[in-house]
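Structure in structure tokens, see below.
== subunit A ==
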Amino acid sequence: MTITDDKEFKLALASLPVERQRQIAVAFCRRVLDLSHDARVKSALESAGRADITEAELQLAAHAAHAARVDSFAQCGSDASWTAQSGHFVAKAAQACVRIAVPGESIAWDAAMQARLARTCQTVAEGLGTENTEAREQYRILETFLQR
Partner candidate 1 sequence: MQGPLIESLARQGVSRRTFSKYCATLASMMALSPVAGQAMASALAAAPAATRRPSVIWLPFQECTGCTESITRSHSPTIEGMIFDMVSLDYQETLMAAAGFQAEEALHTAMKENQGKYLLIVDGSVPLALEGAYSCIAGRTNLELLKEASRGAAAIVAMGSCAAFGGLPHANPNPTGAVAVSDIIKDRPIVNVPGCPPIPVVMTGVLAHFITFGSLPELDALGRPKAFYGETIHDRCYRRPFYDQGKFAKTFDDEGARNGWCLFELGCKGPVTYNSCATTKWNAGTSWPVESGHGCLGCSEPDFWDAGGFYRALSVPAGPLQMVGAAAAVGVATGAAVSFLNRAKKRAAKAGHETTTLADLEK
Partner candidate 2 sequence: MNEMQLLTWVRGPGLNLAVGIFVLGVLWRLFEIYSLGRKKDLSAPRALPGASGWRTIFRRTLPAEGMLKKAPVTYIAGAIFHIGLAIVVFLFAPHIKLIQSLFGISWPALPSQFVDLITIVTLVALLVLLADRIMNPVKRFLSTFEDWFTWTLTFLPVLTGWLAVRHLLLPYTTMLALHILCVELLLVFLPFTKLFHAFTVFGSRWFIGAINGHKGVAV
Partner candidate 3 sequence: MTASLEKGVRVLKEVIDAPIASYFNSCVHCGLCAEACLFYTETGNPKYTPIHKLEPMRRLYEQEYTLLGRLKKTVGLSKPVTDAELGEWQELVYNSCTLCGRCSAVCPVGNDVVYMVRKFREGMSASGNAPEGIKGAANRTITIGSPMGVKLPAVKAQMKHVEKDFGIPIPMDVEGAEYMVMLSSMEIMNFPEYLGAIAKIMQHVGKTWTLCSTAFEATNAGMQIGNSDLARVIVSRIVEGAEKLKVKTVISPECGHAYTALRWEGANLVGRPFTFKVQHIVEVLGEFQELGLLKTEGFEKVRLTFHDPCQLARRGGVIQPQRNLLNMVAKNFVEMPDAGYMNWCCGGGGGASAIEEGEALRLEAFKVKKSQFETVKPDRVVTACANCRIVLEEGLEHYQMDLPVVGLTEMVADHLVAKGA
């Protein structure tokens, strides 16, 4: 099935079980992983990507992602840079991937949104405003993911 707008995108993601949501979330994050230079984010994503991840490993990864996110806050009043900020949102996306799923919450949708924010920060930093195709790319990934 093809996904043309966010309403369908959100519905499709919500309908997936938690494990598959985690897989698709990781896929969204990998697209923007290059924007983050934090090793902890990379390690969290790798462990989230493994299907046989245990509760404890998930906990550890969540902690690492949390630390990465907190360290990358733009400080109040500091001359913040959007490039650095995109790394912050990649960390937030990673944290969504490794979060213990709470019924009613869609970790995949959250990860997708954070990934898009990361991309927006990059395009704002490059002065392109909001011209980016992250959303359509995410639709493609979901469509291919749903066929498997």
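Regarding selection, all candidates are chains of the complex that A comes from, given by their letters.
Following the convention adopted for this analysis, contacts are C-beta pairs under 8 Å (C-beta built on N, C-alpha and C of every residue); 3 or more make two chains touch, one makes a residue touch a chain; residues count from 1.
Here the structure is a predicted model, which is why all the values come from computation and not from measurement.
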Neighbour of subunit A by the touch rule, complex-wide, chosen among 1, 2 or 3: 3
In the complex with candidate 3, residue positions of subunit A that touch it: 6-7, 63, 66-67, 70-71, 73-80, 82, 85, 88, 113, 116-117, 120, 123-124, 127, 129-130, 135
